[in-house]
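In this view, the complex is presented without one of its protein chains, the others remaining in place.
For reference, chains read A, B and C in written order, and residue numbers begin at 1 within each chain.
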Amino acid sequence: MPGLEDLYREIILDHYKNPRNEGEFPTPPAIKAEGHNPLCGDELTVYVILEGSVIKDIRIAGQGCSISRSSASLMSVAVKGKTLQEVDRLLSIFKSMMSISTNTSGETEAVDPVEYSERELGELIALQGVVKFPVRIKCATLSWNTLVQALEDRAS
Amino acid sequence: MPGLEDLYREIILDHYKNPRNEGEFPTPPAIKAEGHNPLCGDELTVYVILEGSVIKDIRIAGQGCSISRSSASLMSVAVKGKTLQEVDRLLSIFKSMMSISTNTSGETEAVDPVEYSERELGELIALQGVVKFPVRIKCATLSWNTLVQALEDRAS
Amino acid sequence: MNTHGLEAKPLNVSDIRKDFPIFSQPDGKSLYFLDSAASSQKPLQVLNAMDNYYCTTHANVHRGVYRLAEQATELYESARGKIGRFIGAPNPSREIIFTKNATESINLLSNSLSRGTLKRGDVVVLTEMEHHANLVPWLIAKEQLGIEIRYIMVDENGYLNLDNIDEVLRNAKILSITLASNVLGTINPVSQLAELAHKNGAIVIGDGAQFVPHVATNVTALGVDFLAFTGHKMLGPTGIGILWGKSALLDSLPPFMGGGDMITDVTLDGFSPNELPWKFEAGTPPIAEAIGLGAAIDYLENLGMDRIREHELELLSYGIEMLESNFGENITIHGPRNINDRGGVISFDFKDIHPHDISQILDQSGVCVRAGHHCAKPLMRHLGVAATARASFHIYNEQSDIDALIDALAKAQAFFG
Partner (left out) sequence: MNTHGLEAKPLNVSDIRKDFPIFSQPDGKSLYFLDSAASSQKPLQVLNAMDNYYCTTHANVHRGVYRLAEQATELYESARGKIGRFIGAPNPSREIIFTKNATESINLLSNSLSRGTLKRGDVVVLTEMEHHANLVPWLIAKEQLGIEIRYIMVDENGYLNLDNIDEVLRNAKILSITLASNVLGTINPVSQLAELAHKNGAIVIGDGAQFVPHVATNVTALGVDFLAFTGHKMLGPTGIGILWGKSALLDSLPPFMGGGDMITDVTLDGFSPNELPWKFEAGTPPIAEAIGLGAAIDYLENLGMDRIREHELELLSYGIEMLESNFGENITIHGPRNINDRGGVISFDFKDIHPHDISQILDQSGVCVRAGHHCAKPLMRHLGVAATARASFHIYNEQSDIDALIDALAKAQAFFG
């Protein structure tokens, strides 16, 4: 059985207790999307301020468990100031890291594995242990899916 | 396990091979009803000619297994010439005989047991063994239920 | 099989636990299973009844003339009788309908009532504490038919607010209400509400999923017209649910699903439905599951539902006391303070620790509690939380389960503190 230390790395607890980029932005200028974790009811809103194709700023509001909130906080740090193309790449890498147990767990997204270096992941690597706890994967991916939603809503 | 001889008494085989009162009557003057055995698809039509409250004549048409056809034939003999009140009494007796396994089998009709003598049953007693074969009870009661149907349809 | 002593004595839990193989985990670790409100464990008697059936008697029911098929039919139908008697049904052989779970039982009703009984603008009354199983079917009916749904709201003590009940029930066509909340534990005054609803001419549906497994049930005393419940929460297998209904009402409703066994005749142009209860049982039913559920009911009756209720009340009062004395201000326990108004369910919030994290950390000590919205999202909003942690009991639980819960919670507090 994987231990708690696999899940609750220090970085995670830090981001959970001191979430970065917490709050809201007025819309517009921000775009926003709401995400639900159907398994537990956690809700999260992601606000993004785009400047051209760069994520100028991001804020996150809502409730959640340590994994969902720390993942959101880590994501906000990782994508802030990045171009949409860079964010796309990060998203693929992150999903790839989270999809190790895709076929046996309840996860449905068949993610094509992506080659990546640990350096590219940066602090996000702290969430690697989550894949050993398949039910919690949805917690870790909620903020990312909500970000994608926000960007897609804008497009349409 | 009950044996075949419990089910296929000689009287039954005789009525099966030489069914009494087989055929049809024009309606009117006859009243008629169709019955289905949902378990096997057997179909049966009962034609009754009533004179006042007496079953003046009866005919039976249709397909069926040895139990269903012999029971129909036995019934036709038993009710012909009887008053509706007498038929009612016979029906209760017959249902009572058939309901021994009401609670454990698929039979749904909760029949109040009726006191009766074997003499009252007459040849109908040949069907007594059917209760040991619960699936076949529906075969034996089909013609009686159809007769009731015909008499009720008339009433309404 | 254990006989578990006399009527008056408390349950002998250590004897009971011997019947539940799950408590002998392959890794030898202790299992403190506090999630029976989600699904109960199964005694060997239930597993054996199903295995025996499969190993000696299996054949499809209702249509076969040969002995195996006849015996299978008899076992299946006699399970129906057993279940009917367990809830005091006046006419089990016509009124007990086997479904796949409580959810199907309620969908059967919402669907069938939507085809004739309910019309645009008609009022269906639910409560704010319903499980999604008794919300979404009616929300679907609302979408399709344009019915109006009214709610009996929940007050700050976890009871239904009945202040304006006459108004809420006015002109209601249906009242559908849970007998016991799967989150708050609240046991609702259903017979009283049923009486009021009937005065308004409404049909009353009870969701007994959390009640029937724990409290002696009599449909006539409850005064409901329909009762839905589910096998897997009452020591029975998965894959089986029950709908009880009054014959006259069941007779008047159109069938839900179409298929084998539910017809009297079928032509290329139309069909005529079968008699009760088969009219509502389309296709091959859960045969082994019905037989397993029958064995579960034997097991429960053998212990005695009154003793089971006593046992759960004791655990409930010990549990609430221990949680409050150990964690005081840091814990919020939802639901009524009077344990006599509660089922064996304790939902709680822990200050600054999310239920997911609590459940995860408790699991390290072998303590199983549920974390989440418990399929009652509207109630969660009322409570102002996204999720709660929930400990729930059945006959195999004892004080040591609660002690393990307290220890593990203390660890979680230390970890996140």
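Heads up, the rule we're going with is that a contact is a pair of C-beta atoms (placed from the backbone, for glycine too) under 8 Å apart; a residue touches a chain by one contact, two chains touch by 3 or more.
Here the structure is a predicted model, which is why all the values come from computation and not from measurement.
K.L.:
Which shown chains does the chain we cannot see touch?
P.N.:
In the entire complex, chains touched by the missing one are A, B, C.
K.L.:
Going by the contact rule already stated, which one of C:P21, C:P90 or C:G201 would touch the omitted chain in the full complex?
P.N.:
In the complete complex, the chain left out is touched by residue C:P21.
K.L.:
Using the touch definition up top, pick the residue from C:I240, C:L253 or C:I333 that touches the left-out chain.
P.N.:
C:I240
K.L.:
Among C:I165, C:A216, C:M257 or C:I406, which one is in touch with the chain left out?
P.N.:
Considering the complete complex, C:M257 is the one touching the chain left out.
K.L.:
For chain B, which positions touch the chain that isn't shown here?
P.N.:
Residues in contact with the chain left out: 1, 3-4, 7-8, 13, 39-43, 63-68, 133, 136, 139.
K.L.:
For chain C, which residues reach the chain that was dropped from this view?
P.N.:
So the residues of chain C touching the missing chain come out as 21-22, 25-26, 31, 33, 35, 38-39, 41-42, 47, 50-51, 54-60, 63-69, 99-104, 106-107, 110-111, 115, 128, 131-133, 135-140, 142-144, 149, 151, 230, 232, 237-241, 255-263, 265-271, 282-289, 356, 359-360, 362-363, 367-372, 374-375, 377-378, 381.
K.L.:
Residues on chain A that touch the omitted chain in the whole complex?
P.N.:
1, 36, 38-40, 102-108, 110, 133-136
Note that in this section only the chains that are shown with their structure count from here on.
K.L.:
Starting from the mean Cα coordinates of chain A and chain B, work out the distance between those two points in Å.
P.N.:
74
K.L.:
Indicate the residues of chain B shared as contacts by at least two other chains.
P.N.:
Nothing qualifies.
K.L.:
Which residue numbers or ranges of chain C touch two or more of the other chains?
P.N.:
As it turns out, chain C has no residue touching two or more other chains.
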